[in-house]
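Excluded from the complex is one protein chain; the other protein chains are retained at their positions.
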Amino acid sequence: MTNNSEPLISVKDLSVAFRTPDGLVRAVIDATFDIHPGEVLAVVGESGSGKSVTALALMRLHPKNAEITGSVMFNGHDLLTASEDEMRAIRGRDIAMIFQDPMTAMNPVFSVGSQIVEVIRLHRNVNKKQAWERAVDLLQMVGVPDPKARASQYPHEYSGGMRQRAMIAMAIANDPRLLIADEPTTALDVTVQAQVMEVLHDVQQATGSAMMLITHDLGVVAGSADRVQVMYASRVMESGSVDEIFYETSNPYTSALLDSIPDIEGSRELLQPIPGNPPSLLNPPSGCAFRPRCAHATQECGDSVPQMVDVSPAHMSRCHRVDELYRLAEVSS
Amino acid sequence: MAETIEDLVSPHEPPDRIPIFTAGEIEGLNTTPQSFGHLAWSRFRRHKLAIIGAVGLIFIVVMFIIGPSFSPYGFDERNIADRLQGPSFDHWFGTDEIGRDLFVRTAQGGRYSLLIGFLVAVLATFVGTILGAIAGFFGGWIDGIISQMINLVLIVPALIALSVFSKNFGRDAVGLSLVLAVLLWTRIARVVRGLVLSIKEQEFIMAARAAGASNTRIIGRHVLPNVVGAVAVEVTLLLGTAIVLESTLSFLGLGVQPPNASLGTLVADAKGSIESDPVRVLIPGFCIVWIVLCVNFLGDGLRDALDPRSKTERG
Partner (left out) sequence: MFAYITRRVLATIPLLILALYLVFVGVSLTNDPRSSFYLCLPRCQDGFDRITEVYDLDTPVLIRPLGWFTDAAQGDLGDSSAIGEPVWEVLRTRGWNTAMIALPAFAISAVLALGLSVYSARRQYTFGDYFFTGLAFLGLAFPSFVLALLIQNVLGVQLENWFGIKPFNTGRKSGDTFLELLRDIALPLLTLTILSISADSRFGRASMLETLGQDYIRTARAKGLSENKVVWKHALRNALIPLVTLWALSLSALLGGSIVTESIFSWPGLGPAFLQALGDTDLDLILGIVLFTGVLTVMFNLVADVLYGVLDPRIRLG
């Protein structure tokens, strides 16, 4: 569901770098994207591509040694220059985050219910009893069985899938306008992953909030996202609608990524991994970061970093050879 | 983490966890692959305190060993005429009440303290590592017995138990070292046992077993190398503790006996004239503090260098 209304959150040229004893690590470079109300944006990439760092930067939850530039416009304010008090009002209320590993993301010494109650009472003026009832309702909404009893239990008494459901409940407690889900199913068993994704999907549809879904699993993307953004080595390589990304792929990295998905039903017998390794963020290769592993690389690709180029109105790709590789293909097919 | 208080001899400090992202660690990438030993050494070198500790320790050990050769006086040489002098060009640290040169005596005492400290550290480490590894690895009744032995040793406050046994059995260096070692092996044993317990659960052990490795081989080739790092750290801490305990016992008159001297007995000797000549107390006391500080710095550096999960402090 894309629409042309005012974007809910507008990120421009976001760059995040870390000062380390080994040098400057540029984790995110010039990320620019919008998320519209009610829209699901999937951010895809391998480990280390900068996806999680982007999300943390939006909420200003990054470690203290990070240097951030750019702007993140939300509700008329630039979140990067907002005061800490302003950010605290936004966190948990307007923007909420669901983390990857629910076992470590919840405090082991407090009951699940009390942790949900905490986020409710932080942003709303309700008494304990009302907050507790709402917490139980939320747990029911996300499909935790016997929510009344479960609310008094501790995180270690929940199973992995249930814990993540509880995390989701905690995140939607105050009807946030933007949900950021950072690899919500990566730490779960495969059988449970689909269930949790379904819960997340239903919840997002029911509340109408926008969602930034960070994942390295393209299968998850296909079922849930409206738009997709592919990241590699700190940069956005391609962004567009789900259909455009899957069926009108216009970037060699995205292509290679799609090709590498194991296909049980297809005719291919061999796996097609992307050759080589992701680059070091301390010493990235010159020019396009994907060049060393790209099947279509030329001399020019090593000379300069490619800019984002429009393939169609809402579809962009960062590649020197977009025209040759993809537009030609479109014309001929 | 400990399951009960009984799992702790002295608290095993959790490593400093500092949220810095070094490039290799965020992304799991490195510019060049380095062997563990190489990595550890470079991390150690970066740790300023550890270097200071190492240098300081070497310095004082050297002073103790070759210092007296610069002085014309012997250890037990008495010049009654020169008694109870403060520091001077002749007697760098002054003299005691029967005219013995204090610089030479301090060096001698220092050597003796260090000797006992090392003896204890070696003994306690040896016994503690082996017993701890056995307890952790085999579990069951063996673990039960060893754990109960540890509990027994720790049931009474350390100094009290030490006082009783060192007075009666610790009249000479070997005896004293033995008594101290019997107390101190427990800490290393606890640490090693805990480590082995967690290593045992890990998959590479199962893999080794599946490949047909015998227990001895598994312990020797797979478990012990992973334990070495923590043990090295514990040894340094043990050295410090041993020296403090020995000097405390000697100070109380329960440890090293005349004619031998240790830093502790020197402080006891000087105690009487503390008002008129406080320096005489300060010097051996300061030596002890110096040694223990250096050893602790070293231990800290080792801990940071050898624990791959902890991050070094910047700068």
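So that you can tell them apart, the chains are marked A and B in the order they are listed, and the count of residues begins at 1 in each.
As a working rule, a residue touches a chain if its C-beta (ideal position, glycine included) is under 8 Å from a C-beta of that chain, and two chains touch if they have at least 3 such contacts.
Keep in mind the model is a prediction, meaning the values are calculated, not measured.
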Per the touch definition above, residue among B:156, B:174 or B:207 touching the missing chain: B:156
Residue, one of B:103, B:137, B:185 or B:251, that touches the chain absent here: B:251
Residue, one of A:76, A:108 or A:145, that touches the chain absent here: A:108
Listed residues A:118, A:202 or A:217, member touching the removed chain: A:118
Residue numbers in subunit A that touch the chain omitted from display: 59, 61, 88-93, 96-97, 99, 101, 104-110, 118-119, 122-123, 154, 156, 170
Where the unshown chain meets subunit B, residue by residue: 1-6, 8, 10-11, 13-19, 148, 151-152, 154-161, 163-165, 167-169, 240, 244, 247-248, 251-252, 254, 264, 267, 271, 274-275, 278, 281-282, 285, 288-290, 292-293, 296-297, 313-314
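Following the convention adopted for this analysis, only the chains that are shown with their structure count from here on.
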Chain centre separation (subunit A, subunit B; CA means) in Å: 50
